[in-house]
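Pasting in a structure now, in structure tokens, and then I'll have a few things to ask.
Yeah, one chain of the complex is gone here, protein chain that is, but the others are all in their spots.
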Amino acid sequence: MNLMQLTLLEQAVFVLAALVLFLSFAMLAQARLLAGIHVFAWQGAVLAAATGLVAAGGAPHLFISAALTLALKALLIPWMLHRLVRRLELERHVEPLQHPALVLMAGAGLVIFSYWVVVPIERLELVTTRNILSLSLAVVLIGLLIMVTRRQAVTQVIGFMSMENGLFLAAVAATHGMPLVVELGVAFDVLVAAVLFGVFFLHINESIESLDVDRLNRLSAREDDT
Amino acid sequence: MNASAWLLVLLQALLFLLGAPLLVAWVKRVKARLQNRRGPALSQPYRDLYKLFGKETLVAHTASGVFRAAPYIVFASTLLACTIVPLLAARLPAAAVADVIVLVGFLALGRFFLALAGMDVGTAFGGMGSSREMLVSALAEPAMLLAVFTLAMTAHSTNLASVVDHQLASGLILRPSYLFALMGLVLVAVAETGRIPVDNPATHLELTMIHEAMILEYSGRHLALMEWAAQLKLMLYGVLIVNVFLPWGIATRITPAALGLGLAAVAGKLLLLGVLLAVAETGLAKMRLFRAPQFLNFALLLALLGLLSHVILETGA
Partner (left out) sequence: MPADFPLSLLLACAAVLLALGSAGSALGTGRVPGAKILMFLLLGGAGAAAVSAGLLALASPDAAVGELPLGLPWLPWRLRLDALAGFFLLVIGLVVMAVAVYGPGYVRDFEHGQDPLPVLGAFTGLFVVGMLLVVLADDAFLFMVAWELMSLSSYFLVAFQHEQAANRRAAFLYLLMAHVGALSILLGYGVLAAFGGGFAFDAMRAAQLSPLWGSVAFGLAFVGFGMKAGLVPMHAWLPEAHPAAPSHISALMSGVMLKVAVYGFIRFTFDLVGQLQWQWGVVVLVVGSLSALMGVLYALMQHDLKRLLAYHSVENIGIIFIGLGLGLVFLATGHPTAGVLGLIAALYHTLNHALFKSLLFLGAGAILHATHERDLERMGGLLRRMPWTGLFFLVGCISISALPPFNGFVSEWLTFQTALQSWLLEGGVLRSLIPIAAAVLALTGALAAACFVKVYGVAFLGRARSRRVRRARPVSRGMRLGQGFLATLCLLAGVFPTTLLQWLNAVPGQLLGRGLSEATAHGWLWLTPIAPQTASYSAPVVLLALALVWWLSATLLRRGRVRAVRRCDPWGCGFGSGLPGPRMQYTATAFAQPIRRVFGLLFHVDERVERDDAGLRHQLHVADRAWELFYAPVVRWVQAAARQVGRLQSGHIRVYLGWSLGTLLVLLWLIS
């Protein structure tokens, strides 16, 4: 496929999709908690812009999704996380990665892997779609990688949310969005999840005085005594 | 390949030689303004060079011939690297003599001798500077080559003139790969030209120096050549960034009007880049040496993403 055959609008969608992937990497490498939240907010904003561009390209119902994404993922959820972090006094929390280079290269490996996985899906009519699909799969996988490599509960939530961003990107690119009802439902789910996470954090923090998930490895209170 | 084209190559080399101190002066000036200082005049680097060329040249007792040859090799290799880059016109014969990989090779040659010169006198600072410089460059070079490969794979050529031609011919295309390669190359350029946050060109503390530590023992015309080469290198990266990624305005025919337009375009783009550099340097603080690998790692990642997005998004299968 040649990029020259696409309209400028589609090219812009490509660039934004690539930026979403890049922001996933930025989240993966980010040691500071607050900065991580900001990167997540930016990812939401770029995603919203990509959705808006797709909408402008002939799928007007996606404007609603774009607005929703912007409101929810770029503003509301980051704001909630931000407030949570302030309440838990984690503003200056830094969690450096053990081997940042290794983790980043693993992320790059995931990109190649997801491309390799998606290549056989020849039946999709548009090659465009498949290419963005592989990016979104990579975003999902990197989100999972963030959750694997991080110990901080808040960072894990960010990883989880960015996985959702990847799924959303796939939906927008592959099928010009899901039905509005589904989308609304998913958006609401994410919001509820964010609220629930917030509540959980408070409880975890109260009970173990930390958000380090590595300390949640004891299965019962009994073992705690031994 | 006619004579006028080769003359133009010489003219470009001359422009590089004359323009490089100006670019450095411009960055300094803008930076001073941003920090509420007046800053040196734009002619200051020229005066410095002129003065240094007239000064007596001191060489340490312990230095060997490598120390005395290094300034000339560094200067020559940097200048040759400059002649390859399209400054005013796109289709120049010098690009056929040496492609972009050779350009990286020229820079590596200069650096090799610069680092050797640092170790030649036998003081602690020189060795320290050389060791650090080789670390930074070892990490920066793969990132630079990856970024360049993205361009080369798009244009199916490593000839810089062909790359620029390909860019001009295909018109405005938003390529995600170019975006990443550009960002990666910018980070590499910052590291390789010894700017903040990797190195501080204005430092006076030996322990924090990289580039300055290697040329600590130089004086007179040797120092002038080393300084000039460093200025050339900054301009080289600047032109590489603005003319390869955003080549619009560059002359495709050798006529006075087209060349004038090319000169105006590249001057404007470089001045803008200089402002951006000054702003970035004002806002950032120098990193610890062992943060620099992370910085360059990020550059490598960007270049890699550029390559991957080229393969995944732009060519498909």
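We call the chains A and B, going by the order they appear; numbering starts again at 1 in every chain.
Just so we're on the same page, a contact is a pair of C-beta atoms (placed from the backbone, for glycine too) under 8 Å apart; a residue touches a chain by one contact, two chains touch by 3 or more.
Predicted, not measured: the structure shown is a model, and the values here were computed from it.
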Partner chains on view for the chain not depicted: A, B
Touching residue (missing chain; options B:16, B:149 or B:245): B:149
Option touching the unshown chain, where B:5, B:135, B:168 or B:258 are the choices: B:135
Residue among B:44, B:157, B:170 or B:282 that touches the chain left out of view: B:157
Subunit A residues that touch the omitted chain in the full complex: 99, 102, 112, 115-116, 119
Chain not shown, touching residues in subunit B: 50, 53-66, 68, 72-73, 75-77, 79-80, 83, 96-99, 101-102, 104-106, 108-109, 111-112, 115-116, 118-128, 130-132, 134-135, 137-142, 144-146, 149, 152-153, 156-159, 162, 206, 216-217, 220-221, 224-225, 289-290, 293, 300, 303-304, 307-308, 311-312, 315-317
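Please note the rule applied: only the chains that are shown with their structure count from here on.
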Centroid spacing, where centroids are CA-atom means, of subunit A and subunit B in whole angstrom: 37
Residue ranges of subunit A in contact with subunit B within the complex: 1, 3-4, 8, 11-12, 14-15, 17-19, 21-22, 25, 29, 100-101, 104, 108, 111-112, 115, 119, 127, 130-132, 134-135
Footprint of subunit A on subunit B - complex, ascending: 170, 172-177, 179-180, 293-294, 297-298, 301-302, 304-305, 308-309, 311-317
